[in-house]
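Note that this complex is displayed minus one protein chain, with the remaining chains in position.
On to chain A.
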Amino acid sequence: MIIDPIKQGLASGWDHRDGALLTEDLTLEADVAIIGSGAGGGVSAEILSQAGLKVLIIEEGPLKSSTDFKMMEKDAYPALYQESAGRQTADKAISIFQGRAVGGTTVVNWTTSFRTPDRTLDYWKENFAVEGFSAQEMLPWFLKMEQRLNIDTWKAPPNENNSILQRGLTKLGIPSHTIRRNVLGCWNLGYCGMGCPTNAKQSMLVTTLPAALNSGATLISRCRVEKIQFKSDQVVGLDCLALDASGNRPSGTKVTVKAKHYVLAGGAINSPALLLRSKAADPNKTIGARTFLHPVNAVAAEMPKRVEAYSGAPQSIYSDYFQQQDHAQEMGFKLEVPPLHPVLISIILGEFGEHHASLMQRYPRVHAMIALLRDGFHEQSQGGQVKLRDDGSPLLDYPITDYLWDGFRRAWKSMAETQFAAGAHRVIPMHLDSPVMGYSSWQEARREIDELPLQALRARLLSAHVMGGCAMGEDPKRSVVNSQGRFHHADNLWVFDGSAFPTSISANPQLSIYGLAAKQASGLAQRLTGTIPVSQSA
């Protein structure tokens, strides 16, 4: 029997309200109201509530826990992902995966943990006037969160999907490394993306949020913040809509929130969208601009032996070789592998009918590799712009420039070469114009990939690492919040989540967000209580 810490906590008297069960309008008050309960919101909630402040956490998604996590894609995607895992850029060229549940995207992420690379931090300082984020200044915050979330090098052998990446790169003389993960007693199952059924993943759901609730915080789930109410240079309240049991539509019940301070942690895309919906001051049109996707392209390979890419820790090996050199003129990328479950792979293979069916029949022998492009560090990589649909829901317009296309092309080639080096029989770039059964040699792949049309909708592109849109920095002309995370145009509104990054991280972002939120929330706690928070004993 797996003990469900959420069920236990609720039984012990946590103050949780389910928006879908509300029958009457409600007003809630707090010292600090936190919008969103993901990486940024969870860490902020723990630190602020342990500093003795009355914290209210407002989350649009449902409260689900290990008892509900059955490792089934058909249930997990609609329950735990933004837009049922169907979010896309405005032109539909890039599929965007983000979480939507108590615990945010950390409930469904794959546990890969990297500190923010030093040269990303340097870039922010030099180009965006970000202060206090040097590698030296950030180190204690990363150490603190690594300890809090049990982040450590993965000790078990990599699964075959990851081994292939390692073997192929070794054959080519390219270094690869073992990934660090935020797990405790991991069963090595491979279903992180559907919610951890054993509570081994140290997501916000089982770490910081329970700690905050134990310290007296209030959580309201299935409740969407619709508008931030501004009065001159102050936020005076939040207008929220309780959602119905489907979680997609307002039930008609309204929730009003009054707090002294407000922390926006709805994640990239949703945080800037809420500011836009609220008509927040935006004299320099910076809100929602510079939204980055760390965009991904992929190559599938048919291997001679079973890969079973659905089983085992999803990510344990990576290589930074293709982004280590100074790519002033070329887009760099990180190489990793994704776990493959039937719905995901069936959708990414763009064919239909017999061809599709015969590829699916090879599923246990399919290996897949992804390249994550380092967007945000070049004049031809300025990211996308968050806009609002007529109904106020967010939509990201993200142009794919020639510079990016060139990166995708080189990445398809590097991935294909690596897979052939590891012994692949055939290799298929995820592109509608690649041959149905792919290429059977590296020579053929190298030649043919050069001919693939670089066009939106033809290439299958994905993102699970949305960042930016509320960039931080000291220059209000180019940023939305200052280096402490305070909104430039209100004294009591703060942004502590992945939207505050001025570029992509150029690594999987969760630990960067934990570090940022720990630093910023501790700063806010100190400011509000006059003492350094106890929890900041890093």
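The rule we apply is simple: a contact is a pair of C-beta atoms (placed from the backbone, for glycine too) under 8 Å apart; a residue touches a chain by one contact, two chains touch by 3 or more; residues count from 1.
In this section, contacts and distances are computed from a predicted model.
The complex includes a chain that is not drawn, and of the options "Succinylglutamate desuccinylase/aspartoacylase", "ABC transporter permease", "Xanthine dehydrogenase molybdenum binding subunit apoprotein" or "Twin-arginine translocation pathway signal protein" the UniProt name matching it is "Twin-arginine translocation pathway signal protein". Only one of the listed residues, A:Leu10, A:Met71, A:Ala129 or A:Leu528, touches the absent chain: A:Met71. Note on the undisplayed chain: of the listed residues A:Glu354, A:Glu379 or A:Glu451, the one touching it is A:Glu354. Residue A:Pro197 is the one among A:Pro197, A:Pro295, A:Pro502 or A:Gly523 that touches the chain missing from this view.
Only one of A:Lys7, A:His177, A:Arg249 or A:Arg447 touches the chain withheld from this view, namely A:Arg249.
For chain A, the residues touching the absent chain in the complete assembly are 2, 70-74, 77-78, 83-84, 86, 91-92, 187, 189, 191, 197, 246, 248-249, 310-311, 342-343, 345-347, 350, 352-354, 356-358, 360-361, 363-364, 389, 391, 393, 432, 456-457.
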